[in-house]
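Have a look at the structure below before the remarks.
Heads up, one of the protein chains got dropped from this complex, but the rest are sitting where they should.
Moving on, here comes chain A:
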Amino acid sequence: MTATLTKTTPTMAARTKVLQRQGAAVALVLVVAVSWLVFPRFGSLDNLRDLALQGSFLAVIAIGMTFVIITGGIDLSVGSVYALGGVLAAWGAQYGFLVALLLPLVVCGLIGLINGLLIARTNMAPFIVTLASLLFARGLLLVITDEGATTYKIASDSAFVELGRGTVFGFGYPIFIAAALALVGGMLLNRTNFGQNVFATGGAEQSAVLLGVPVAKTKVLVYTMSGTLAGLAGALTAAYLQSGVTVIGVGLELDAIAVVVIGGTLLTGGMGTVLGTVIGVGLIKVIQNVINQIGTLDSNYQSVVSGVFLLIVVVLQRILRR
């Protein structure tokens, strides 16, 4: 027996991995390079700061979604939960910083927990359970805002507003919060037993059970995480906008799913990265930014381009997995 470790030839799965992970990164680099050259305003520091800030709210949600999708699930409730989190934060701001921050985290975390318990314990489809909580959260929001008639404002001199509007070198706090969460998320996924359980649950649930992985607990945790992070994103948005806007977040769950998948996470579960998701957010936001800069182009083309991207990625995943 030779002592050298024989490398296996680059096989299908390995190639899939490379292309999925690097594919989004390559696309991002290309899009950024072209935009930089074509649009003089794109490379300006102001624009980049704005771009990063816009992306940070979505990134916070998408990090949670990454975990959910890797377990083979889906969380459709995050758009509504995000909006609810914003309203709760705005309402809570009158009682101080802590209430404004913790109230949305606790309530939205609870919604996630219920999602997780229903999915893990009763074996109901994640699609159905989180569709129900999408309606529930949106309904709850309308109730506490008198059908959207009441908009809670946050005093512009409060500490909570600082959380959304404060800057370091012009870069908003939410950017740093999202970056820190991405770092922790990546660590959690790749370097902890919990992360391994997430992969195992989505990769082969039956086997995972036989291998002693606490599948149910893992599911409960990822949905709780997803709900909490959606609530946090809502709170940050409220702080940034200085009010709890009731009409935001409609369809945001689909954006979150899109960036996760564009980032190379398998929609069927078992494989994915937080870094990929962050790159996916970058890609979508840059495209959005560019379309905004072409003043003559209808801003609805954002969705068209995002849709095309998503389709390409999913088709590629399918082909490469054969």
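We adopt the following convention: a residue touches a chain if its C-beta (ideal position, glycine included) is under 8 Å from a C-beta of that chain, and two chains touch if they have at least 3 such contacts; residues count from 1.
Operating definition for what follows: contacts and distances are computed from a predicted model.
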Name of the absent chain as recorded in UniProt (options "NADH-quinone oxidoreductase subunit M", "Cytochrome c oxidase subunit 2", "Putrescine transporter subunit: membrane component of ABC superfamily" or "Ribose transport system ATP-binding protein"): "Ribose transport system ATP-binding protein"
Hidden partner chain, touching residue among A:40, A:212 or A:251: A:212
Options A:199, A:240 or A:309, residue touching the unrepresented chain: A:199
Options A:98, A:187 or A:294, residue touching the unrepresented chain: A:187
Interface with the unshown chain - residue positions in chain A: 1-2, 5-8, 11-14, 17, 187, 190-193, 196-197, 199-200, 203-204, 206-208, 210-213, 266, 270-271
